[in-house]
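So that we are looking at the same thing, I have put the structure below in structure tokens.
Removed from the display is one protein chain of the complex; every other protein chain stays in position.
By letter and in written order, the chains are A and B; residue numbering begins at 1 in each of them.
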Amino acid sequence: MSTATIGNAPVTSREARWERAVPVYGFPVVNGFFLALVAMTLVAFALTAYRELAGLGPVSGMNDAYGWGIWKTFNVMVLTGLGSGAFAVGIAAWLFKRKRLHALMRMALLTSFLAYACGLLLLGIDAGRPWNFYWIVFPWKWNMHSPLAEVAICMSIYAMIPLALENIPVVLERLWYFDSRLRPGVERMERGLHKFFPWIIAAAYLLPGMHQSSLGALMLLAGERVHPLWQTPFLPLLYLGAATFMSFGCVAGTTMLCCVVWKRVMDMEVLDEAARITAWLVFGWLGLRLLDILFRGALGTAFHADRFAGVFWLETVLISVGGWMLYRSVRNHDTRMMFLGYVLSSLGGMIYRFSPTTLAFRPNPESLYFPSTIEVLVALGFICMGVAAFLLVVKRFGILPAPIQEWHDMASYFRFRRPYIRWTGYFKYGFFGENEPTDSD
Amino acid sequence: MSKHPTIAEHLEASGVSRRSFLQLCSMLMVTAPVGLALTGKKSVLQVAEAIGKTKRPSVIWLHFQDCTGCTETLLRTSAPDVAHLILDVISLDYHETLMAASGAQAEAALRSAIADNAGKYVLVVEGAIPTRDNGVYMELGGRPAVQVVREVAAQAGAVIAIGSCASWGGVPSADPNPTGAVGVDYVVSGKPIVNLPGCPPNPYNLLALVLEYVTMGRLPELDEFNRPKFAYERVIHENCPRRAHFDAGRFAAAFGDEGHRKGWCLYKLGCKGPITHAACATRHFNEIPGVWPIGIGAPCVGCTEKGVVWRMGTFETVPIHLATPPDTYPPIYSAAGGIKVGAAALVGAVAGAVGGATWVASQRFQSSAEAGVTRVNVDREHAEKLKASAAKPIDKPVFKPVSTPDDKKED
Partner (left out) sequence: MAITRRELISTVAKAGVPAAVAMTVGAGSLHAETESIPIPSAAVGLLYDASICIGCKACVSACSEANDTPADTRGDALHQAPSDLNDLTRNIIKLYKPEDGSPSSFVKRQCMHCLDPACAAGCPFQALHKDPETGIVSWTAEECIGCRYCTITCPYHVPRFQWKGFNPRVTKCELCSQRLEKGLEPGCSSVCPTGAVIFGPRTVLLSEAKRRIKKNPGRYYQERVYGETDNGGTQCLYLSRVSFEKLGLPELGPESVPARTLRWQRRLYQYFALPALLYVGLVQVIRQRLKGHEQEAHEREKETGLRAQL
């Protein structure tokens, strides 16, 4: 028996149990919002071409003092933190046996892949001499002690191999239902994939664990130039910790948002579990952070009237209020509070991960960084690309968790509401194989 | 005294004092501190000795399209003695302004001067040579100027183009250049040609050049425009006495303003000093310190540069090549970066849009009472049928049965 909500009123129903990932059907992929996202993406591509010709200076607000702009500090360092869902949810589900979280796994894998893919693309655009990236295939050229080498190498390997492979079953499933002639091949591939699954999944936990902490280690080398409220030997651990609760927020929050937008049922058993884990992650993280600041004796700087103290209190308050809201929401299944709790804690985590490179980075007292319009448009365009890809994939592949009933509803929907797809060569047996001739037909 | 006395002999005969001669030699050393073999000698005495032993160089001076300013600069020295002294050192065998003869007599003098020193004399050309319409715009004794200069140059030892007109055309060649005025090197070939541009040039450059040629038997090192490097290697800007004001950023903004009266840098009034190769800043005119354009508050017009004078606007400022550090210092921490209104507005708009959308979405968690109910129009009856029909066991499970061969072995 599972608890679901209708509005804020929890209902208990076998029907609400999330058991199957079902595509979002009945909503067109191409709508005004989607077109706006695509337009933003195209604008970003055009501006990227200009950036490649003109260099970084004319298009960005980066300067000699602040060598890193939002492309790296936001799109890579912050958004891959949000996109660590495959890591955080996966570890909770596989290693800590939180079995119900498997329902969120496909959401986690997809958001992770998109966040990493967009981040990596922007990393390439941000690099001044990207053609030299080919050294990445020559291990003897790596500087093994460089956190940045670790990030660049781990991140690309992770996104291209384990994370991509983890997303393959969704595609294979689609192919399996798509046309019965593909099935033997698909099944062969699935069996092949199964053999390597432990190795793939283990890599998918080790690599992000390494590079998400190395993202924090990046700023260790900046030493005193990072404000003492942030600069600590525990920066890697705190970065990793922030990634875990942020990515839980991203996965669960996005799932909840999708449920609301596309009128899906919410399985409160799964959501409560996720919220509980997130709340404890937040509390643990906050405790570690505050203890660290206390023991380093940096707490005094939090009471100076400067921007650093402001940012510190902003993120601390956001994260703790978010954590508290999550904790409360579990008790009375308040989905709105839960959603806002995810938003606030993730926002606080994002600011935390953004701070050491930008807000709390003090290369010299006279300088300032604020992104330029083009820089913001490119960063935004690549986020829009991720969101557009998400909308497309969610509507064409089984990603969003749903009760079993939803699957049959979908098949029925396509059979009766979209009969014409039977005629097109592409959808030979219907969108999801539902028109395939069966024995009974 | 022979027909071709040495300089020392001639000076003695003319009653010039040894002291005056040594003064002249030291002026030469100042004029050409480097770049000449003659003035590179250790002392004035050695220079004087070398010059004294030399026979007076025969110089033929031709005028074409000119204003005679270059001759004037030779004659208008501050003390008349100096001009005389110069004319005592060189043997100016033909000079239309300075000689008494005219007409056929003058022509004859020219011919005899050529014949006497064929292959040895120095031809000094003053003024541009008109070439358009077969050179009809200037004729000497019925012959076009082009022909005259070619004839005289043919037997000269070296050709010196004095002044900007002779060097590349100068004023007569300014647009639209109606006479097709060109410099000597445009019409004469096969002879070493040295340009001494300037409007007017410093006469000591001419003297040093001629003496170098006759005493050492060779011409000094030239730059790409055939200007002797000893006088034209550096730009005026490098040795300008007002340079300190340039480095400190003190500029005269208008003629007669406070900065102009105080002797500040004339760069912003269009001074061409930074791109003009000449020694004016160190070798002033008329032997009087400070007598040169910038010294009297007039911006340099760049008269030694073909592409500058009469090509650029008088008050047009020029680019600085070889920029050097100013007389100011950056602070320990320099400012960098800034906020642009547009970018800030964009960031604000994005943050507002995302925040607003989140808030609106969060409200739908409350308001959508039907959330969780499939709204899409589905044939529920058929769906139920499908569900019932699907409930039969599938023949090919996704996962293999759990018992593995390994396990079997262990069993």
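Rule of thumb we're sticking to: contacts are C-beta pairs under 8 Å (C-beta built on N, C-alpha and C of every residue); 3 or more make two chains touch, one makes a residue touch a chain.
The model shown is predicted, which means the values in this text are computed figures rather than measured ones.
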item	value
Contact with the hidden chain (one of A:159, A:203 or A:360)	A:203
Selected residue (touches chain absent from view) among B:291, B:320 or B:345	B:320
Option touching the unshown chain, where A:25, A:74, A:94 or A:354 are the choices	A:94
Contact footprint on chain A, counting only the chain that is left out	19-21, 52-58, 62-65, 67-68, 94-95, 97, 99, 102, 106, 126-130, 132-133, 135-136, 141-150, 152-153, 169, 173, 176, 190, 197-199, 201-203, 205-206, 210, 214, 217-225, 233, 236, 357, 361, 363-364, 398, 404, 407
Missing-partner contacts on chain B, residue numbers	246-247, 249, 267, 319-320, 322-326, 328-336, 390-394, 397-402, 406, 410
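The rule is short, and it goes like this: only the chains that are shown with their structure count from here on.
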item	value
Inter-chain centre distance, chain A versus chain B - centres from mean C-alpha coordinates, in Å	61
In the complex with chain A, residue positions of chain B that touch it	331, 333-340, 342-344, 346-347, 350, 358, 361-380, 382-384, 386-387, 389-390, 396, 398-400
Footprint of chain B on chain A - complex, ascending	4-8, 11, 16, 25-26, 61, 63-66, 187, 190-191, 194, 256-257, 259-261, 263-266, 335-336, 339-340, 343, 364-373, 375-377, 380, 404-406, 408-409, 411-413, 415-417, 438, 440
